[in-house]
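With one protein chain withheld, the remaining protein chains of the complex are depicted in position.
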Amino acid sequence: MAVPLELYQVLAGVLFSIGVLGVLFRRNLLVIFMSVELMLNAANLSLIAFSRGLGSVDGQVIVFFVLAVAAAEVAVGLAIIIDLFRKEGTVDVNSVNLLRG
Amino acid sequence: MLDLFWLIPLLPLAGFLINGIGIKWMPKRAAGYLACATVGIGFLIAAGAFFDLRALPVDERSVTHVLFPWITAGAFHVDVAFQWDQLSAVMALVVTGVGFLIHVYSIGYMAHDPGFKRYFAFLNLFTFAMLVLVMADNFLLLFVGWEGVGLCSYLLIGFWYHKDSASDAGKKAFIVNRIGDFGALLGMFLVFWTTGSLTFDEVFARAPGLLVAGAALPTAITLLFFLGATGKSAQIPLFVWLPDAMEGPTPVSALIHAATMVTAGVYLFARASSLFLLAPGAMVVVAVVGGLTAILAATIGLVQNDIKRVLAYSTVSQLGYMFLAAGSGAFVAAIFHLVTHAFFKALLFLGSGSVIEACHHEQDMQKMGGLGKKMPVTRATFLIGSLALAGVPIFAGFFSKDEILYNTFTSELLGGWGVVLWVVGALAALLTAFYIIRAVALTFYGEPRDKKIHDHAKESPPVMTVPLMLLAVGSVFGGFLGIPIWTHLNAMHNWLGPVVGLRGDAHGAGAGHVAEAAQGGHDVGLEVLLMAVSVGLALVGIAYAVHIYVRNPAKARAIGERFQGAYRVLWNKYYVDEFYHAAVVAPFVAFGRFCWRVFDVQVVDGLVNGTGQALRGLGSLLRPIQSGSTPSYATAILVGAIVIMGYVLIGGPR
Partner (left out) sequence: MVTARSPIYSALSLVGVLAVTAVFYLMLSAPFLAVLQVLVYAGAIMVLFIFVIMLLSLRTEEGGEVMGLPTGARRVVAVVFSLLLLGQLAYLGATLVLSGRSGGGPPGEILGTPVALGTQLFQRYLVPFQMTGILLLVAIVGAVAITRRHGRRGLEGTMAGEED
């Protein structure tokens, strides 16, 4: 029973949208960050589906790199969040407003 | 010497630069000597060049020296070049000669003034500008000199600038002059427009061919230049600055407002005479204005009490005579009167300066009297100058004034008006004799009216009296330059004839006298008759003045009371200044105030401030965008991404 590739795209899209909602609607910085990771995963899924569909391994190579970059990004991002927590005492996203004009 | 004539203006320029730039470290006496030297050497060169010119045949008497090419713009070309011909030679001699004497006199007069060095710097600068004016070979350079003398007039009238009246007078002179200059500029534009050049030789050669005699264009040119002349030479309607200009030091009044600057207008008319003769109608206007000015100013001079004011109005009046002559076509006569007037008017002014110094800067004649015994030299020279002004025979003024009157009477150009204007001129001569002898009597004769002043008065030092004496000599013998009747003896005539009036007449005699040439002869009988009449009038005037002011001073006051209304009008100078103030000055000031209050404050400031306000408002509108709230930013990113994606999906441009 072949799962049509379009379905994978749709799934990726849904996952992505959920991630977006998470970014917009949550107040905890960490949860927001995790939502971003979710979005990344959605993208990866889509890429691999395409790679399978087009019969080329390039898609998977891209995912490989995305994975690596995501790891680096998480490391640095978490470091920043920790620093932020030390400053403000909270990880509420509304407290990150020093650029207020 | 002829090849050095171009140095004549440059020497005083050097004097100005040295005295001006080195004003701090120049020793005081050296500054005075330097200034006198530049003019004195200039006079010597002028004299030499004059004789050299005389040695040349008549049709070659014109030398041009180009200093450097100045403006070249397409077809328009003008050089900084000086021209030495009969007319400029005469003018240069007058300027440097009389100028030199006045410079020397000033060393004495300004000896105690703290602005001594500045004074001589400006005086040299003026001399430079005036010489540029009379020696220029084109209209534009002449105008440079024209403006230059106007500037120096301002600087020297307002010399004692901390006195409000002086600085006001300086401004008045400059501004009124400016109005005239506007006319002169327009005249120049028209000249260039019609003839394609501004160089005298070229313009005068081309003009007769390009301009129709009596047409609108030459009339306009003439009238515009005359407007400039009324400003510079103090004729109606722009004469109002000259009496106020008496605020300046007396030698300044002598030099600028008697002998030289005010004569610039007359010189211009003589120089461009062939051009102006193409507009006979305008010439009539010139003559009429000149005549009116002559008599109007004479009437005002009758009642003035400030000795310098009497002389100032006298100058305006005499300038009116010169324009009367020019308008009649008698340009040589105008220049002749210019020369003699320079002598005796400078003499009168310097003499009055001598009196003013002796009276500790008192200028009101009502406080003088009986000074003759204390200041014999001054009295004698002043008397000589007065007789010359009044037109008493032998003295210089008689010859020149008479020539003017005769030419007015017989002028072909003026036709019937000539006789009318002759009457005007003759009456003015009567008044002239009266007012100047009145001045003499009030100052030097009779009982002293102010004891203190009389006691302190004493004769001036030689540095001041010697120039007086030299000018007196000129006032006595200067007239013989223009002997009437026996025309071959008339040096002025023969000299200036070829260069003034209708060009092309190379005979050397009679060309400067349009009336005479047209008449083809010289009515000796008429001339003698007219001479007798004018002399008679002069003597009547003198006699009556002597009768009142010397013998019977109380009578003066009695007459004044009987004609109180007339007296008041004259004393207030016909209320001309007041009229100008109401009609011209006040509206301008009101307009300026309006511009300031409405335009500047509301419109301009409003615009500028408004722009600032608007931008600030815009800023406060836009500020909320930068809320600092991260979730808002994230939302914005999402919105943007959606929009772009939507755009692509819909099939926007690839």
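Each chain gets a letter, A and B, in the order it is written, and its residues are counted from 1.
To be clear about the criterion, a contact is a pair of C-beta atoms (placed from the backbone, for glycine too) under 8 Å apart; a residue touches a chain by one contact, two chains touch by 3 or more.
Note that this is a predicted model, so its numbers are computed, not measured.
S.K.: Just checking the interface: what residues of chain B touch the absent partner chain?
M.R.: Interface residues of chain B facing the absent chain: 631-632, 635, 638-639, 641-642, 645-646, 649.
S.K.: What residue numbers in chain A mark contact with the hidden partner chain?
M.R.: Against the missing chain, chain A presents residues 1-10, 12-22, 24-28, 30-31, 33-35, 37-38, 41, 44-45, 48-55, 57-58, 60-61, 63-65, 67-76, 78-83, 85-86, 89-92.
Here is the rule we use: only the chains that are shown with their structure count from here on.
S.K.: I'd like to verify one number: the distance from the centre of chain A to the centre of chain B, where each centre is the average of its C-alpha atoms, in whole angstrom.
M.R.: Averaging C-alpha atoms per chain gives centres 94 Å apart.
S.K.: Which residues of chain A touch chain B in their complex?
M.R.: Within the complex, chain A touches chain B at residues 20, 23-24, 93-94, 96-101.
S.K.: Can you tell me which positions in chain B touch chain A when the two form their complex?
M.R.: 623, 625-631, 634-635, 638
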